[in-house]
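All protein chains but one are shown at their positions in the complex.
On to chain A.
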Amino acid sequence: MSNDSSPPDRRRLIAFAWIWVGAPFAYGVYELVQKATQLFNG
């Protein structure tokens, strides 16, 4: 039985918020790794 007074499930909002900031951050880290490998290859 569901409880009407229970707080809404925020899991989707949490996932959306973390993807929102995580995606550009992952792009930045990827670019950084590409550049950093030059220390060992260059």
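Basically, a residue touches a chain if its C-beta (ideal position, glycine included) is under 8 Å from a C-beta of that chain, and two chains touch if they have at least 3 such contacts; residues count from 1.
The definition used in the following text is that contacts and distances are computed from a predicted model.
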Listed names "Peptidoglycan-associated lipoprotein", "Cytochrome C oxidase subunit IV family protein", "MFS transporter" or "NADH-ubiquinone oxidoreductase subunit 4L", with the criterion being the UniProt name of the chain not displayed: "MFS transporter"
On chain A, residues whose C-beta touches the chain left out of the figure: 6-8, 10, 13-14, 17-18, 20-21, 24-25, 27-29, 31-33, 35-42
